[in-house]
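The structure is given below, and queries will be raised subsequently.
Coming up: chain A.
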Amino acid sequence: MKQLLAFIKKEFYHVFRDRRTLLILFGMPIVQIILFGFALSSEVKNIGIAVLDNARDVHTQQIIGKISSGYYFRVKQPALNFQELEQRFRAGEIECAVVFPEKFASDLYKPGGAHIQVIADASDPNTATTVINYLNSIIGNYEQELNPLRKLSYRIVPEIRMLYNEEQNGSLNFIPGVIALIFMIVSTALTSVAVVREKELGTMEILLVSPFRPIMVLIAKAVPYLVLSLVDFIIILLLAVFLLNVEIRGSLVLIFAESILFIITCLSMGLLISNLTGSQQTAMMISMMGMMLPTLILTGFMFPLENMPKVFQILSYIVPSKYYYSIIKSVMLKGLGFSYVWKETLILVIMATGLLTLALRKFNVRL
Partner candidate 1 sequence: MKKNYSNEDLHSEQGATISGQQQKAIVCNGLTKQFGSFRAVDNISFDVNEGEIFGFLGANGAGKTTAMRILCGLSYPTSGEATVAGFDVYKQQERIKKNIGYMSQKFSLYDNLTLLENIEFYGGVYGVSRSEIKIRSSDLISTLGLQKEAHKLVSELPLGWKQKLAFSVAIFHRPKIVFLDEPTGGVDPVTRRQFWDMIYEAAANGITVFVTTHYMDEAEYCNRISVMVDGRVEALDTPANLKKQYKTNSMNDVFYELARGAKRADN
Partner candidate 2 sequence: MNSVEVINIVKTYGEVKAVKNVSFEVAKGELFGLIGPDGAGKTSLFRVLTTLLLADSGTATVEGFDVVKDYREIRNRVGYMPGRFSLYQDLTVEENLSFFATVFGTTIRENYDLIKDIYEQIAPFNSRRAGKLSGGMKQKLALCCALIHKPDVLFLDEPTTGVDVVSRREFWEMLNKLKKQGITIVVSTPYMDEASLCDRIALIQDGTVMSINSPDRIVKNFPKTLFAAKANNIYKLLQDLRRNSEMESCYAFGEYIHFTVKADDADIVRISQIAERENHDGLEVKQVIPGIEDCFIRLTLDSGQKIMDRKK
């Protein structure tokens, strides 16, 4: 135990005496949060919108008038049918469309209310959300004008469909993504490099030829990075809450527990990589290519998974960060409880156990 503590202390010396490691550890999460936080919250103007007006009555004309009056939207040529709308979406001419059904005016007075279909191009999810919110409020306003006494009989129900990204990932969803990324960097990349460095230095030979159990070397390497990952995690949460005004809806205990589970997964991956490689460079390359790139691309936090070719969608199922991302999103941003994320948790538990066993097995008591 004393040996283990001495080892862990030594690891912390390494970290705190290396400026580059410190920069990666503490500079990166801060920069990423600030960058993502502010770069993504820009205001939306001049959205190209097309109307498919099957009703052509007074109400629809008034609503269209309201849409075009603000500076948010630029109303393009009306569309004649759905196919045309889709083509114009694809061509990038419009980012949003409103469809009025034929009997809009008469539906207005029916108990079910009248339906307007609002279609938004959500491949840029932030813009799409903003657009939908604007449209919602315009329609809401009009509803109120029609019915100042708030009788329930007149109702317009906007049916919103987010094209290309039905789950509407984005906006504050980048926070769980950044957390996953930071864990990858700290727990996978830095850990594997830390172990491989001992091999390069030749100190690993000494450690192996000592009464210190080889497995303890791995544990001693893993513990500091587990701690550092959690420190980073807390930094990100604090930044999110106080700088970006994110409300953490779910249970903090659950968030931490899930995070530790994911960190263990990452650490196991890092240790596995370090067992298979002999140079720091290779270890870094594998961590980057094998872990960080998939995290960026296949978790859905930068690019919506739904738009990807089937192969990538299937591939994404083996990326651990996909599950972690979805868990944190659900718990932190949506406030859901464990019963909603137990499936993802189970998958992560299986992955962590598998990777850890593999890492320990692959660890050689000899060179």
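On the choice of candidates, all candidates are chains of the complex that A comes from, given by their letters.
By our rule, contacts are C-beta pairs under 8 Å (C-beta built on N, C-alpha and C of every residue); 3 or more make two chains touch, one makes a residue touch a chain; residues count from 1.
Just so it is clear, the structure is predicted and the values come from calculations on it, not from any experiment.
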item	value
Identity of the candidate that touches chain A (this complex; choices 1 or 2)	2
Candidate 2 partner contacts - residues on chain A that touch it in the complex	2-3, 6-7, 10, 13-14, 17-18, 201-203, 205-212, 365-367
